[in-house]
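Removed: one protein chain of the complex. Kept in place: all other protein chains.
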Amino acid sequence: MEFENVNLVIGGEAGQGLVTIGQILAKSLVRRGYNIVVTQSYQSRIRGGHNTYNIRVSTEDIKAPQESVDLLIALNAETVDRHRSELSAQGMIIADARLDIADDKCIKVPFAELADKKFYNVVALGIAGAVLGFDGRIITQTLETFFGKKDPEVAQKNEQALSESYRWATENDAFGRLTLAPCADPLPRLVLNGNEAIALGAMSAGVKFCSFYPMTPATSILLNLIAAAEQMGLVVEQAEDEIAAVNMALGASFAGAPSLVATSGGGFALMVEGVSLAAMTETPLVIIVAQRPGPATGLPTRTEQGDLEFVLHAGHGEFPRAIFTPGTVESCFHLTRRALELAERVQGPIFLLTDQYLADSARAVLPFDLKNLAPVTPVGTAAPPVLPYQRYALTDNGVSPRLLPGLSEHLVVADSDEHTSDGHITEDLQVRIQMVDKRWRKLEDLRSAVIPPEYQGDAQPDLLLVTWGSSQGPVLEAAAALRKDGQHVATLCFSQVWPLVEEQFLNHLQEAKQVVSVEGNASGQLARLVRRETGFLIPRQVRRYDGLPLTSEYILRALTQ
Amino acid sequence: MEFENVNLVIGGEAGQGLVTIGQILAKSLVRRGYNIVVTQSYQSRIRGGHNTYNIRVSTEDIKAPQESVDLLIALNAETVDRHRSELSAQGMIIADARLDIADDKCIKVPFAELADKKFYNVVALGIAGAVLGFDGRIITQTLETFFGKKDPEVAQKNEQALSESYRWATENDAFGRLTLAPCADPLPRLVLNGNEAIALGAMSAGVKFCSFYPMTPATSILLNLIAAAEQMGLVVEQAEDEIAAVNMALGASFAGAPSLVATSGGGFALMVEGVSLAAMTETPLVIIVAQRPGPATGLPTRTEQGDLEFVLHAGHGEFPRAIFTPGTVESCFHLTRRALELAERVQGPIFLLTDQYLADSARAVLPFDLKNLAPVTPVGTAAPPVLPYQRYALTDNGVSPRLLPGLSEHLVVADSDEHTSDGHITEDLQVRIQMVDKRWRKLEDLRSAVIPPEYQGDAQPDLLLVTWGSSQGPVLEAAAALRKDGQHVATLCFSQVWPLVEEQFLNHLQEAKQVVSVEGNASGQLARLVRRETGFLIPRQVRRYDGLPLTSEYILRALTQ
Amino acid sequence: MVSIEDYGTYETAWCPGCGNFNILKAVKQALVARRLEPHQVLFVSGIGQAAKAPHYLNTNLFNGLHGRSLPVATGARLANPNLTVIVESGDGCNYGEGGNHFLAALRRNIDITMLVHNNQIYGLTKGQASPTSDEGMVTKAQPQGVPSAAFNPIAVAVAMHGGMVARGFAGMVDHLADLIQQAIAHPGFALVDILQPCVSFNHVNTFAWYKKRCYELPSDYDPTNWEAAIKKAQEWGERIPVGVIYRNPRPRFEDHFPVLQHGRLGGQPVDREMLIKIMHKFA
Partner (left out) sequence: MVSIEDYGTYETAWCPGCGNFNILKAVKQALVARRLEPHQVLFVSGIGQAAKAPHYLNTNLFNGLHGRSLPVATGARLANPNLTVIVESGDGCNYGEGGNHFLAALRRNIDITMLVHNNQIYGLTKGQASPTSDEGMVTKAQPQGVPSAAFNPIAVAVAMHGGMVARGFAGMVDHLADLIQQAIAHPGFALVDILQPCVSFNHVNTFAWYKKRCYELPSDYDPTNWEAAIKKAQEWGERIPVGVIYRNPRPRFEDHFPVLQHGRLGGQPVDREMLIKIMHKFA
């Protein structure tokens, strides 16, 4: 029998190398044409504990993780204890024979006979590949590209461990026990997670400066930028704290470098004064907040969608902003580009809200058409329309001609106090009104550029599921499952949650028989925001706040409760 | 002719002593039984510029500033230029003869003949007192209590300048030109502004620790606490920054001292991570935000109501809170007490939102019944119900028995990570759900304790004015004026804006023919919040955001536009 | 009599071989040597691998935000001067995010013991440079090498005439326990910067690296001599001195607050008569 869809989980302690083999397996699968959804679960520690690397593989277009496990690759006994109950009907366990797992679903592999302890993870990889009936040569190739540069001796041992495992699997009737159905001829694709896509998107848009203070799950965005910094001509600086990070980025942006900062909720809390400064000085800045469960330190390595309202209102005083909430890896790329463009266009703070689940979720993605995706247009050298130059000249759309300091004889003055058109501090209260109005006029431009929420399904459905950001995938899959069941279901997915333009979606809410919101938080933040902006009360909500991503199973269970 | 109501404005440069004479005049008037509303307008500088000290005096119960000026006491020519157009029909100017004001409403006083330059402000005070037909002896007495302790020579010169001015006024037919109608026999009252009332309220509730970083307009709260610190057994510490301030206060509260911090928007921005920490560690903390116009540095010495939504959503992650918004000086006192009580009761962050206008607005206030106002009940010594002690024991109302570290052998463990009942860090995701639910259960307690908005007027009015915080006074006066005009008007004033309990007010909104919100900000934040919580759209809004407080005149003008 | 066992034994989340284990051991020894009962002590920590340490001690603990342990400790100590307050956290926490509080604590000379697990790296976030990482050190976040000079906490603390300034090494447990004991006994602010190998992310400053370099200050070294101390504070590289580098018998911050002589703030009644007097000043 061949399987179109297999959900495999590699489990063990931090430090056992499970992410490495997970990545190799993921890449090998994508090279053969499969689609994947990776979810990573790890603890706030470096060694020990219980971590998993979960790959859902399919010949079809999948969008979300799955709960039931078809293949459990257990690097320790705890993994079996924790996940045994999740096994599907065809579910199977791969474990070291010496762990003595009393389960007839377990393929007991004599790890010690097949390789040195250091290479147990590769053995597990090999057995898994074999069980899936997967061509071992592809794994070998991927393994090479992973370890190639390093020690050739290690490379050789890796290869040996792999072929030994395949041999053992074949001899012991494990090969092909969960054979994957073949794929159509594969297009070349990338294996990319949300944070990698953000980094690529930022570079394609011409980001030139980035300052950061490390914080999970945002750090990998920065590490990806740093890795490319020399080649792409970026400066990425680790700041002394998040306050420094946001102010440095503002300084760099003021001086003409498209800039971004990336952090998580707690670090963003320290940037809030800087957000307000970006608005007042009208300095472009992209702020990426990778959410994790709070309050305070919370669950630092888990996922949540708990900071929407916080980000929407962060900063003292009043000013416009925009918030993008990508739902897919591709959208991480495109919305980061859009955020950088929009920041330069409206000259102020623009947000991208992601979360740990999406940050770490690798997918198969078609390469982006980088040749045809232009970076943001550089500013700052055109002649000023009025002399002497007025940095904050009053304009119809609220956006003033922007010059850069030092590029011409025109002087650029920016001020955090209320200021006159030339940027100097003022106590003239009539000017105050003009400047407040000017800044608010940008909201119109932001509204005109809003990405409408995506509606899928017939008009007037029995059930409309409303969601945002990374919960999009699970919601779409839940809807598909319900439709298969004969139900009349539609979905409305927001990849921009601010500004909200009611004409883009209110009719859908009104026409559905029942509306249910689905969010990865405890208080239903999008639902509340929708009511504030449209008056429409979403009467029923599905919420998750245990630190794990939503799944279609979770949603379906909640709907039938 | 005698006047029931006189609006007088003292204007001049910072450093000319106008606040001093304003305070002496205000106190003298209150001692004679008048009611006052003081508004102070000053610039972000120490000397120079243009400042005013405005006292509206009345025999009646007044609640707000007034725009038209009856008596302009000009310490310089600029004051006349700026305020001449505000003069009422009976309006009059007092100015130095040498300023050469070409205005027949001007009483030209030969300042140089009456006193040394150093005492010009006292001359102005004397003339003003005389013009009001006010008993000079009361001013002399107040002057003495102000300057008494200092140099007796100065005191004598002050007195002399005062009597010279009275003499001059009498001789030159200025005495009694704007005679105040007499008052009923005065009750002993305090002259207190919002920040002084907050400090008194905090001390009466037993505040023991306060950490701060100076920031206008919050600083005077702290200065009032500091002045009483030794006598009242408080520790008030100037921190190195606002982050330190909020964390110090949390440390002190954790160790058993009822604690508060006070700051303005920009400083509060730096405390946001600490707010989230207070919620997660369930540590009582009162946070006072004295609003001023933003974004960023904005107009640092002016007023605004622009931080409601910011404060409501400040902090990463999700958790309950309460926000008090006093509308009067008395309410500053009582709500500060309530905030401290509630913080101890629900163990978390509780906010008090005031603003520059209210902070600096002195009023005549009856002394508080301090004998009968008990401080908050101290915690921490009762035996724990379960052993070993569980700081975060799960309870029905979400509030766990609180002990203090070091007071018994029971150990107290608080954690910013998600934690088990005993306070230790956990990665158990079932515990996570329990703890989130536990924290949210406190919202019920907060809701049950909400102070309902005050409704005044008949049911089913033609017009309902809705407001919050310090704009209450102007709104009540505007309503009174409209009623005098024969209109059917009611008011709804929120002195607590979160949580909102719709049963307390929705019917009023629904029953009014027209509802208009009145707020001191540009975007209508309370109106938006009301819609979010009730679905009710307030169709029309009066907003002010030029840095000045609302007035009934402003509201009436806006309503007829 | 309090014993090591009173401070409990816990499973940790640290990597096998980490220097933190020895520090934990030394801390317990010092607490017992000072005859402190668990409930008399309050540990305050931030976020990081080091900051988890007090979770492995049976005592009072406030485990707050990254970088903010000193202010929390300061508040707690002012609220209750009967508590022995110990800050325990990492180099990133205390010298990076919390740098401003470090300066303020030195200026205050408040009676707090500050233990810094200085592994010259951000451990919990997987190996970025910390303020104490040596210039040029290569990490994933600094592939071209750390471009800033390393922060020398000892030199800054001595330059600012801190109360007690010491360096310990996780590889010298008894010596370290003794330093911590002295720090707790010191009336005023006491810093113990503890060299701590991180076996997972710092492959330069290893156990062996430190071991080769660390030497105890000679017995005739006089820590009250500021000039000698500031010179000693510069020593780093081939030879690294451990011990009490500087001592300064300044008055404690607490001594400036007469109210603290009456014990903890929360235990003192509110003097309503006095408040009535204060209120009537506004009349």
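As written, the chains take the letters A, B and C, and residue 1 is the first residue of each chain.
Assume a residue touches a chain if its C-beta (ideal position, glycine included) is under 8 Å from a C-beta of that chain, and two chains touch if they have at least 3 such contacts.
Just so we're clear, the structure is a prediction, and the values are computed from it rather than from any experiment.
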Option touching the unshown chain, where A:234, A:435 or A:463 are the choices: A:234
Full-complex contact with the absent chain, from B:5, B:23, B:44 or B:456: B:44
From B:77, B:97, B:223 or B:394, residue that would touch the chain that is not displayed: B:223
Sole residue of A:10, A:25, A:162 or A:249 that reaches the chain not shown, by the stated touch rule: A:249
Per the touch definition above, residue among A:28, A:54, A:158 or A:204 touching the missing chain: A:204
Hidden partner interface residues of chain C, rising order: 97-100, 103-104, 106-109, 131, 144-145, 147-152, 155-156, 158-161, 226-227, 230-231, 233-234, 250, 253, 256-257
For chain B, the residues touching the chain missing from this view: 15, 43-49, 213-216, 219, 222-223, 226-227, 230, 238, 240-241, 266, 296-297, 300
Chain A residues that touch the omitted chain in the full complex: 188-192, 196, 200, 203-204, 206, 208-209, 211, 228-235, 237, 239-241, 243-259, 273-274, 277, 281, 367-368, 370-371, 375, 378, 380, 404-406, 408-417, 423-425
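By definition in this document, only the chains that are shown with their structure count from here on.
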Distance from the mean Cα position of chain B to that of chain A, given in whole angstrom: 44
Whole-Å gap between the CA centroids of chain A and chain C: 37
Residues of chain C whose C-beta touches two or more other chains: 47, 64-65
Per-residue multi-chain contacts in chain B, two or more chains: 243, 273, 277, 281, 415-417
